[in-house]
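Below you'll find the structure, written out as structure tokens, and then a few comments.
Note that one protein chain of the assembly has been removed; the remaining protein chains are unaltered in position.
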Amino acid sequence: MTGPAERVVENLNRGLHELFAVDERVYLLGEDIADPYGGAFKVSRGLSTRFPDRVLTTPISEGAIVGVAGGLALCGQRPVVEIMFGDFITLCFDQLYNFASKSVAMYGRRVEMSLVVRCPVGGNRGYGPTHSQHPQKHFIGIPHLNLFELSPFHDSSVLLNRMLDLGEPAILFEDKILYGQRMHVGGRIDELVGFDFLDPRRDHARAFLFDQDECDCLVIAPGGLAERVLAAMRELFLAEELVCQLVVPAQLYPFDIEPLLPLLTRAGRVCVVEEGVAGGTWGAEVAASVHERLWGQLRAPVLRLNSVGAVIPAAPELERATLVQKSTVYNAIRDACRA
Amino acid sequence: MTGPAERVVENLNRGLHELFAVDERVYLLGEDIADPYGGAFKVSRGLSTRFPDRVLTTPISEGAIVGVAGGLALCGQRPVVEIMFGDFITLCFDQLYNFASKSVAMYGRRVEMSLVVRCPVGGNRGYGPTHSQHPQKHFIGIPHLNLFELSPFHDSSVLLNRMLDLGEPAILFEDKILYGQRMHVGGRIDELVGFDFLDPRRDHARAFLFDQDECDCLVIAPGGLAERVLAAMRELFLAEELVCQLVVPAQLYPFDIEPLLPLLTRAGRVCVVEEGVAGGTWGAEVAASVHERLWGQLRAPVLRLNSVGAVIPAAPELERATLVQKSTVYNAIRDACRA
Amino acid sequence: MSRALTEPAPGTSQLAERDLERLLLIRHFETALLRLFAEGKLNGTTHTCLGQEYIPVALNALLRVDDFVLSNHRGHGHYLARFADPEGLLAEIMGREGAVCSGVGGSQHIYREGYLSTGVQGQNVPVGVGVALRLRQLGSGQLAAVFIGDGTWGEGAVYEALNLAQLWQVPLLLIVENNHIAQSTPLDAHMAGDIAGRARAFGVRYHRVAGIDINRIRVELAEVVAGVRRTPAPAVVEFDTVRIGAHSKGDDTRDAETVAAARARDWYTHYERAFPARFALADAAARRFVAELVVRVERRPPVGRRP
Partner (left out) sequence: MSRALTEPAPGTSQLAERDLERLLLIRHFETALLRLFAEGKLNGTTHTCLGQEYIPVALNALLRVDDFVLSNHRGHGHYLARFADPEGLLAEIMGREGAVCSGVGGSQHIYREGYLSTGVQGQNVPVGVGVALRLRQLGSGQLAAVFIGDGTWGEGAVYEALNLAQLWQVPLLLIVENNHIAQSTPLDAHMAGDIAGRARAFGVRYHRVAGIDINRIRVELAEVVAGVRRTPAPAVVEFDTVRIGAHSKGDDTRDAETVAAARARDWYTHYERAFPARFALADAAARRFVAELVVRVERRPPVGRRP
């Protein structure tokens, strides 16, 4: 491999291009996704030019668009929907909860419903209270609705295919902060940190410090937090000689804890990090599962890190102080391990 | 007290009448709530006749109705919204998430937003997949959005006042199965079981077996499950000599665990029961908190009971087998305590 | 018998045997449901289309077998007009073996190839646009037929979908059964303006059907439906109709006068008056058929019972 790796947004864009090229059943629906605009975050660049019949730029009608996707899925097609800001997926809740996911099973037989809703989420970009949230947790635990999160470890092409092969609706949450970051490839992040996958499906990426066998703290975090946690990991090692490992799952729900069990058993402490605010979170769910599966084997309860439980302010310094940052992770793990 | 206690639906109806009579800022908005129909579950009976200007029967526009309530709240009024079936609160998600709750804080100062959304929820009534769900968990962890559940222990008049006094939006989930049940009053449920409250605010009702000091299992469950858990409690005692206590909180989120700590410390086991399916639930959140607060003091991980993770079927036998029943609670607690 | 009762009432011409049978099947099927409810043999909710049966029966002849029908909460008639399967539907509603959706869906959630119903108002319109979008691409002349009531125009989803349908020129036939009431709320309390205006606002073709004569309705609508297929383009067809029975089970709180006015428009009475002898025969046969069907289905074991 020569030159720097692709940016995440390039990887995602390429993944979509590949998908469209090989599968005529794939559609993209969303606001302002047509060229030359190519979507608010440029993820759909070039698609409408190459595949004009299957790339439909829409009015501002999030709810109906997901309904349309449901109709296409019923006809055996494979629609992908882009919600411009994940915060607006609130407007699609009914179609996802009461129609698309329900249809898989509520008619007494399995009705295949392949559809993916893509949602740019997250803060640290100064977009303010209604354009910066992490709504993931509100969609957990809906039968037949699958949740994924974009990551710099997981190739988008593989991921999108996997999601569309489920025969059930899925949401892909894409932390906006990722778009400009580089993908990690080849098992090596830098001279200090490598990565591999814990399962044959390559669902769980695991980043580790080279030449360190121990693990003071196993951190579980979705893709958007990877860089912040990696930075904290490096610093915890260099400044505190604390060894962390990071697991980044592609699929958040249903969550497959099995491949993590050996690591969990060996780790002194377990920490789950999310950018969303606490309360009914994915992290709480993971924590409860870890407690159940490792009862009596953990040194301390799972450390749950979330952003401050408040509205996300627009002003940069206020926003930074509200959201989980590298320093949040660093301080919490240091304190927990030193306690 | 002579004669049987009020039914829960009567208590709720009376609570609303009292609210309207003393507070001119209170409104009720909802579909088919006007007399003589009085709402799909008859909760609003008589209100439109007595207070025609403030009881507004609406078109089928759940999203807009909650938006209207937001506007009234901005003007210092105190709207109550009835969503005919809680399953349709999905249509109000945006107004609750991105407007009503956000407005309390996103303008940099506190903006009082008193509004209550009432949602009949739950199954065991044969209404089928889209009219029987428990959407509570999807609303947990939204800053400034408060979640409550109706119960046979908590007087509705007190509860509604408390919710409207928050100055923040709140949702009242009302398990439909409760409407026809009797309120519990006077600290006594029957010859075997009594109840009291754990906190001065009377948030946490606690039901206990008379003359039993030990507690083999402390059950935490929202109001809709109270009768099922009480029935299991009686049977566990009579058939297995297992002593349970039941805590029914009125407020689900934010959840105040403090008043429960003494009980939790003394109980051998802790069990959280919900009718909703597993995954990102209130129960997982409570379990995670219990594990954190009682680390090293519990005999076993918190036992989490949920309905089968599936769509809720319409046919009575299928539905019964899917949802948490008395027998689910009985069997799980017996097995856990005998393990 | 007076002349008025022996001659066809205004607006009722001779029905094809099959149409009369279907009409009466739906009527007696749903009357039986109400009886079963009263006897405590059914749970949940059931929305009968008493008074509206002629709508799906009239439309069915204009639909192709490969069209996709998206029905709503009041869908028994839509189903029975399209499929000769009263047994599968009754079993579904009663939760007995042989249920078309294995008892999971119940009255409001039915699916089989080319047919689907849902219980949440407004949902089916955008879904129908998605189906129609696909059908447009197939270029096969198929259409998506979506049923909604007047009250469902309260839902924003309907407008979002109508806008998309017209922008994308998809073959969507939006059938509005305007029975002038939504549950307990009369039309003028839930709708400002009218349905014609709503279609016009989106530039969507609109046709209003006032009568109950099935043959005439088909003539009236033939070109509208053909246009949806041919152009393709969406169309809104509004039926001015009446709900004779309760919204669900026995929850009718309308005053006697209103109900009487609705009953006066019942196709049943009109056809009975128009063709008394023939009608009586067919009516008795349908009654008998349904009575036997109920007995047969009731004898079956509940779905999901493990022996």
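As written, the chains take the letters A, B and C, and residue 1 is the first residue of each chain.
Keep in mind that, in the parts below, a contact is a pair of C-beta atoms (placed from the backbone, for glycine too) under 8 Å apart; a residue touches a chain by one contact, two chains touch by 3 or more.
Keep in mind it's a predicted model, so treat the numbers as computed, not measured.
Participant: Among B:N13, B:N98, B:S114 or B:T281, which residue is in touch with the absent chain?
Facilitator: That would be B:N98, which touches the missing chain.
Participant: With the full complex in mind, choose from B:S61, B:T90 or B:S156 the residue touching the hidden chain.
Facilitator: B:S61
Participant: Given that one chain is not shown, which residue among C:E155, C:D213 or C:D283 touches it?
Facilitator: Of the listed residues, the one touching the omitted chain is C:E155.
Participant: Which is it among A:D32, A:E235 or A:E292 that touches the chain not included here?
Facilitator: A:D32
Participant: Touching the hidden chain in the full complex, which residues of chain C are there? Just list them.
Facilitator: Here the touching residues of chain C are 153-160, 162-163, 166-167, 189-194, 197-198, 200-204.
Participant: So that we can see where the missing chain sits, which residues of chain A does it touch?
Facilitator: On the chain A side, contact with the omitted chain comes from 31-32, 34, 36-37, 40, 57-61, 63-64, 87-88, 91, 125-131, 311, 313-318, 321.
Participant: Touching the hidden chain in the full complex, which residues of chain B are there? Just list them.
Facilitator: For chain B, the residues touching the absent chain are 53, 56, 58-59, 61, 63-75, 77, 79, 94-95, 98-99, 102-103, 105-109, 111.
Note that only the chains that are shown with their structure count from here on.
Participant: Quick one: most central chain, C-alpha centroids?
Facilitator: Closest to the centre of all protein C-alpha atoms: chain B.
Participant: When the centre of a chain is set as the mean of its C-alpha atoms, what distance in Å lies between chain A and chain C?
Facilitator: Centres of chain A and chain C (C-alpha means) sit 44 Å apart.
Participant: With centres defined as the mean C-alpha position, give me the chain B-chain C separation in Å.
Facilitator: 37
Participant: Can you work out the whole-Å distance between the CA centroids of chain A and chain B?
Facilitator: Chain centres of chain A and chain B, defined by C-alpha means, are spaced 32 Å apart.
Participant: Would you mind listing the residues of chain C that make contact with two or more other chains?
Facilitator: Where chain C meets two or more other chains at a single residue, that happens at 99, 103-105, 109, 118, 120, 156.
Participant: Two-or-more-chain contact residues of chain B, please, as numbers and ranges.
Facilitator: 87-88, 91, 128-130, 311, 313
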